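I have a structure here, written as structure tokens, and I will follow up with some questions on it.
Every protein chain of the complex appears in place save one, which is left out.
In order of appearance the chains are A, B and C, and numbering begins at 1 in each one.
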Amino acid sequence: MLSTTQTYDNGTLLADYTLTRQASLALSDMLVNEDFGLQAMTEVSPPKWHLAHTTWFFETFILKPFAPKYRVFHPQFEYLFNSYYNGVGAQFPRSRRNLLSRPTVEDVFNYRKHVDAAMEPLLAMYDHKERAVISQRCELGIHHEQQHQELFCTDIKYCFSLNPLYPALGRDNTPVVTTGLPKLVFLEIDAMDTTVGYQGEDFYFDNEVPAHQFHQSGFRFANRLVTNEYLEFMHSGGYDTAAYWLSDGWVWQQSTQACQPLYWTQQEGKWFEYTLHGLIELDPYLPVAHVNYYEADAFARWSGKRLPLEQEWEIACQYFKQVPEPKAITLHPRPLVGNKEIYHMFHQLWQWTSSNYSPYPGYRPSAGAIGEYNGKFMCNQMVMRGSSCVTPSKHARLTYRNFFYPRDQWQFTGIRLADDQ
Amino acid sequence: MLSTTQTYDNGTLLADYTLTRQASLALSDMLVNEDFGLQAMTEVSPPKWHLAHTTWFFETFILKPFAPKYRVFHPQFEYLFNSYYNGVGAQFPRSRRNLLSRPTVEDVFNYRKHVDAAMEPLLAMYDHKERAVISQRCELGIHHEQQHQELFCTDIKYCFSLNPLYPALGRDNTPVVTTGLPKLVFLEIDAMDTTVGYQGEDFYFDNEVPAHQFHQSGFRFANRLVTNEYLEFMHSGGYDTAAYWLSDGWVWQQSTQACQPLYWTQQEGKWFEYTLHGLIELDPYLPVAHVNYYEADAFARWSGKRLPLEQEWEIACQYFKQVPEPKAITLHPRPLVGNKEIYHMFHQLWQWTSSNYSPYPGYRPSAGAIGEYNGKFMCNQMVMRGSSCVTPSKHARLTYRNFFYPRDQWQFTGIRLADDQ
Amino acid sequence: MLSTTQTYDNGTLLADYTLTRQASLALSDMLVNEDFGLQAMTEVSPPKWHLAHTTWFFETFILKPFAPKYRVFHPQFEYLFNSYYNGVGAQFPRSRRNLLSRPTVEDVFNYRKHVDAAMEPLLAMYDHKERAVISQRCELGIHHEQQHQELFCTDIKYCFSLNPLYPALGRDNTPVVTTGLPKLVFLEIDAMDTTVGYQGEDFYFDNEVPAHQFHQSGFRFANRLVTNEYLEFMHSGGYDTAAYWLSDGWVWQQSTQACQPLYWTQQEGKWFEYTLHGLIELDPYLPVAHVNYYEADAFARWSGKRLPLEQEWEIACQYFKQVPEPKAITLHPRPLVGNKEIYHMFHQLWQWTSSNYSPYPGYRPSAGAIGEYNGKFMCNQMVMRGSSCVTPSKHARLTYRNFFYPRDQWQFTGIRLADDQ
Partner (left out) sequence: MLSTTQTYDNGTLLADYTLTRQASLALSDMLVNEDFGLQAMTEVSPPKWHLAHTTWFFETFILKPFAPKYRVFHPQFEYLFNSYYNGVGAQFPRSRRNLLSRPTVEDVFNYRKHVDAAMEPLLAMYDHKERAVISQRCELGIHHEQQHQELFCTDIKYCFSLNPLYPALGRDNTPVVTTGLPKLVFLEIDAMDTTVGYQGEDFYFDNEVPAHQFHQSGFRFANRLVTNEYLEFMHSGGYDTAAYWLSDGWVWQQSTQACQPLYWTQQEGKWFEYTLHGLIELDPYLPVAHVNYYEADAFARWSGKRLPLEQEWEIACQYFKQVPEPKAITLHPRPLVGNKEIYHMFHQLWQWTSSNYSPYPGYRPSAGAIGEYNGKFMCNQMVMRGSSCVTPSKHARLTYRNFFYPRDQWQFTGIRLADDQ
């Protein structure tokens, strides 16, 4: 959660702030007014709430402490748009965010303008005596808003999927043309002593450090994600065979009676997948999306393989010199292009690892409310690596640790297989 | 649910249809776009859904069977806006109505216009060979829409109440001035053999008939509703004393820890009540509102009285010659005016009776889906009599039987006491 | 709950007390020690608890107030074996009664002996200055224990039914031989003004009075219970057709996926019924048992009839001069015998009526904790009339009002049809 950068370039920071704030508005342009209040389950938030909460973050952690003449936009917004920072105060119940028809969408856009109007001059005060902290927190706020841009897309997809009219977020509903698929190959990586965790000079979240020594056994790593070939697992009785499932996964399957990925539906014998482009026929060449950890693990067991450790993912990524390219959000994974050694490491789907989300050795969260950003979630969740098609450009990173509960399906998740050497 | 009227005046029917449809739009004018999707619990529906469902009723039961050239507005609306008519087909899950951001509010207004444009000429075809059925069903549809106008207000009040900004529905937030209160008196009515149930020539719901003989013992009937003097019950430990409560009421109290009427809240030692005018300080002269059956019954027991039977309510109403006056919806009960023998029978608050909602002797529901209107709910619910401040003009009736579950608090309900002679 | 009898014959009372207490022990003889703790759902109680609670009743309401030298058996039994008398004090949570491995079965038998040893001399003190109250409460305690003897059988049946070994309570597992079935006939009874409720000099529960005038329309009443011909309802899709069901009944069916009476099971194409004699093949001539109100009502609707009012049941019983004969508990209904006008009114199965369990006009519960016996349950439950095969001899009565929730299946319940004339 903390950049170590004390020397952030002043102009770049303001520019990044402005671009990030504009990117949220660009996403909003794809919605109609009625969409902004949708919250189909407790875990998702309404688009309007994302827009307000990211603004609240700047107001709470920067403007209130460091902009002395700042007047809060509304006295109750501190309560309404606090997500989970107990150190800041009580929170409006998460499950009821969809009840906030007021403030209206317009009110929230005005809130954003109000905060931007205060942030911009503050960011231009290069000689502010708290400049270092302001820069650091602003950078964190930018990355925080990028996370919520991803959630904006992820959450609205879940809400739309329960509407029988299957709304599309994007205006371009042209199906993607796919032309084939490289064979699934397992790449060999030998045992090594190495270092994992973030080691650079740019931004990172606090859960990526300290970088630390790690002994890695030799392993094999799939050259691409599992595609909708996942159908074979289903057809061979994968969801009905206890032997493939973790004990808790089997309990999940038995209680939900799930028998396919979250957004799949069968109509007149054909399989369809709900996407942010609307309902489309299942494309066998695209990666399988929206499986939870239990499904990913069961699939791996069925195929005689396993999921990778998060360290294996990081080591493989470095070994094959994969770096995230700048890339605009797309609403669905894209087909494979080219003739490469390894595919899909970034900007397609988050990849479940078999690693629990635990602190790295020597990890210490920041003091105060801002320390609640990552540390308190280090229990019961699994690490996902890479990034997805709805991750904003520049938000992906080699050492990035995303985390969700094993039962969660609504994230843009996929399956990367691995094996022992 | 069925008027027996075969000779409804033609012009009146169309005029009533038009007025009723306009009244729904007038209510909608008090909302902002974001409000139309609110649904804070399964039992309430979003305003948009009420507007669409009442339209669906005319489309399904009149236009589809009797207007041969009618083209449905949208093929999936039959499914989306069916409330509970299994005879028509499957229904979109009730608890998810707030997820329908599409169709938009504008789409629903267009749906209303589309149906009105087909209804109006049909209602003007006085020689249609199914004229009698069309008239009957149109009249039913009008009363159905009036019921939903009441629910529109009732439901949005519940949703707004959970927003810490306490939005007001009305624009006029001037508190009502009250000037005093007549003493609570119990009026005597001697035993009699009489007839209860609807016996006239105008509209009635099928649950109000057959009119039938009934032997009534002598009883005593309160001259007005219980006011916010209800506070005395609370202060004397009413919510903590099992002896005042029905067994199921006590279970409800213990599990919810309820200790005041639904919309009451205490701030810095003062009691406030959320109303559709916003949060106002508790007025001791206004009737206590939004108590459920268990609370009403416990209050009655605490005060050494009981709730009336529905027959007692009807007999008292006739005995004191109370009839509902035409009266526009108001957003909250009004203070007592004048010097009358009996008050509050209509257009203040629905009055819990100790009568279960059961069929009258000889009751038979209509055939087909339309027979689901009332009959299938005759189990587990209690009858409420009178009408409330949000009941549309002309919708109240001496023999009207409203019904809700004993636990329900969000209706505009009040307490009328009675006693044995 | 109260006999008005002030002149109970002294010797008879002690004899009845002793016989009733022995009858509980006779039931206990059919169990092994491990059975005494079974409680398969909150609504049922372990046999041991029934034995202790009925003893507690005498201790609490007679010995403690009226036997000055009485020493309580154990100081915590007041708490452990109080069922629901808030006026006596707090109660050990109902759902945890199966956790009381201590006191042991032997302890409870000793508790019974201790209380009997104090009751017997007290009942022999004909000149006790509180003799009238003691007699009255003792008579109530006797009928209370008879109720629990019935529940003893009813509850253990439910618990045993969930054991795949299908234990038998009785030692005699010989199947009953049935030889045919009288045709289902509807007997006509014309409209009348009459009196319903208890009017005699013997024991009655307080919910059976005051006797009061009632106007009864003409009706038709089935000559026997519905038998396992109920299978036809199942085969014709009864459980899948919403039109037959009350709204709450349909919710029950959809959520439980129930599709047959509680104790029925199909094995290799044949239907079996779990009984207290063990699992037996379904006998088409025996009455269908263990249906809830929703099922009974749906069956009636499917067959074009309805369930009777409780007044209709009482009037029919009087009209055809049916009186309960002394009869030992049997573990299952018995086949029809003879050539009678009407069958099954008593000692076969409780018969669901369409009457809610409400107070009779002018009803007032007793003062104090003993007033909690019946009155506080007069909400949300339906009246059943008659008695069942496990009702103790002399406990059945023309005016007896049994009551359970519409969803309850585990009582010995059956279906009596009726119709309008």
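Quick note on the criterion: a contact is a pair of C-beta atoms (placed from the backbone, for glycine too) under 8 Å apart; a residue touches a chain by one contact, two chains touch by 3 or more.
Just so it is clear, the model here is predicted, and its values are computed rather than measured.
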Touching partners, among the displayed chains, of the absent chain: A, C
Residue of A:F186, A:F214 or A:Y239 in touch with the missing chain, whole complex considered: A:F214
Of A:K113, A:K340 or A:K376, the residue in touch with the unshown chain: A:K376
Full-complex contact with the absent chain, from C:T12, C:N33, C:T195 or C:T256: C:N33
Residue of A:Q318, A:S354 or A:S393 in touch with the missing chain, whole complex considered: A:S354
Contacts of chain C with the absent chain, listed as residue ranges: 32-38, 40, 76, 79-80, 92, 96, 98-105, 159, 162-165, 167
Residues of chain A (touch criterion as defined above) contacting the omitted chain: 84, 86-87, 193, 212-215, 217, 242-243, 245-250, 293-294, 297, 354-356, 358-359, 361-362, 376-380, 406, 420
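Here is the rule we go by: only the chains that are shown with their structure count from here on.
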Touch-connected components when chain B is not counted: A | C
Centroid spacing, where centroids are CA-atom means, of chain B and chain C in whole angstrom: 38
Centre distance in Å when chain A and chain C are each reduced to the mean of their C-alpha atoms: 59
In chain A, residues with contacts to at least two other chains: none
